[in-house]
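So that we are looking at the same thing, I have put the structure below in structure tokens.
Excluded from the complex is one protein chain; the other protein chains are retained at their positions.
And then chain A:
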């Protein structure tokens, strides 16, 4: 799954390093590995995805082996191991949301964006995917957009089209 050929150099901003140092302080001495998940989120928010180089850099920062970062990044569903669209629309596809139309909404999203699940639009702006339960079952269908994970509830086709228009204008 890891694309080792994608070797562009990675630079972390001063703000990212400062934030990471602050995160490490939350844990007891010697337990800095606990900072891994939060730091992966911070790095992904800055770079858009987690390249092998970025993960190696995180490993060096936390004084752990690179494999310890890879195995974690590949286990959790929120971490992107390849580049995504600028906006990743993640639609809940689990039972309760399907009772109120999530499947139709995903069909519509595929038509509106013209790309299949996990593909990126040619302009690089959008990708979309179905994700498992987002814990908002009473307000479905729902979707979220990282890295802030802005949340959109009680969606229908019109609302999704409006959202895409708004994001295009940004």
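Criterion: a residue touches a chain if its C-beta (ideal position, glycine included) is under 8 Å from a C-beta of that chain, and two chains touch if they have at least 3 such contacts; residues count from 1.
In the analysis below, contacts and distances are computed from a predicted model.
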Self-check item: Complex member absent from the view - protein name from UniProt, among "NADH-quinone oxidoreductase subunit F", "NAD-dependent epimerase/dehydratase family protein", "Sarcosine oxidase subunit delta" or "ABC transporter permease protein"
Solution: "NADH-quinone oxidoreductase subunit F"
Quiz prompt | Residue of A:12, A:61 or A:79 touching the missing chain in the full complex | solution = A:79
Quiz item: Which of A:89, A:134 or A:155 sits in contact with the chain that's absent?
Solution: A:134
Self-check item: Touch residues of chain A, complete complex, unshown partner
Solution: 26, 28, 31, 33-38, 40-41, 62, 64, 68, 71-72, 75-79, 93-96, 98-100, 131-140, 144, 146-151
